[in-house]
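A single protein chain has been omitted from the complex, and every remaining protein chain is retained in its original position.
Moving on, here comes chain A:
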C-alpha cells in the first residue's frame, strides 16, 4: 500500500519553505494521505501573477513508483491545461515520471509550466490556437481568468470570518482555516467540523 512515511516526509519538507517556493501541500480531508491538495502561486510577470491555483492531488497506491494524479481545481486559461476540467498535459506526470521526483518538484514543474506554455503539445486546443494566433488576446483572457477564479477574496474574508464566528467557532481559528483554504467558505466549514 501507499508509502505513508515518504508522503509525510514530503509534506513536511515541502511546507518548510512555502514562502520562497510559492508551492504548498495540505491534506484534503483528515488523515487520508492519498488525497492531497496542492497550491501554487502564479509566477511573476505572467498573466497568472497574483493568482493562487489549487491542485487536486491523488496518490496511487504504488506512489512514488507511479506518478501522482494532478488536476487543477482553480479554473485556468492555459494551452496545456484543460479550460473545462483542469486536466494537465505534462510529461513528468505521465511517462517521464521518476520516483526520485516529489510532489514538490511536480508542483514546481506546474509553476514552470504556467511561465512557459508548450502550445505544440496542447491539452486545450482552443487555448493553444489562441495562444499561437492572437497572443495579446490570450494574455487578456488568461489574466481575466486569474482575476476571476484565482484571487483569494480578501475583501470578503472578514464577512466570512464573522459568519463562522456567528456559527460558534473561535474567530482566530476561523480566520486561519479560511486562509488555509483560500477563502473557500464551504471548505473552511468542512475543515472546522472535521477537525
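Throughout what follows, a residue touches a chain if its C-beta (ideal position, glycine included) is under 8 Å from a C-beta of that chain, and two chains touch if they have at least 3 such contacts; residues count from 1.
By definition in this document, contacts and distances are computed from a predicted model.
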The complex lacks one chain in this depiction; which UniProt name from "Cytoplasmic tRNA 2-thiolation protein 1", "RBR-type E3 ubiquitin transferase", "Replication factor C subunit 2" or "THIF-type NAD/FAD binding fold domain-containing protein" does that chain carry? "RBR-type E3 ubiquitin transferase"
Among A:98, A:115 or A:148, contact with the omitted chain is made only by A:98
Considering the whole complex, which of A:6, A:28, A:75 or A:163 touches the chain not shown? A:6
Over the whole complex, note the residues of chain A touching the chain we left out. 3, 5-6, 9-10, 62, 64-66, 92, 96, 98-101
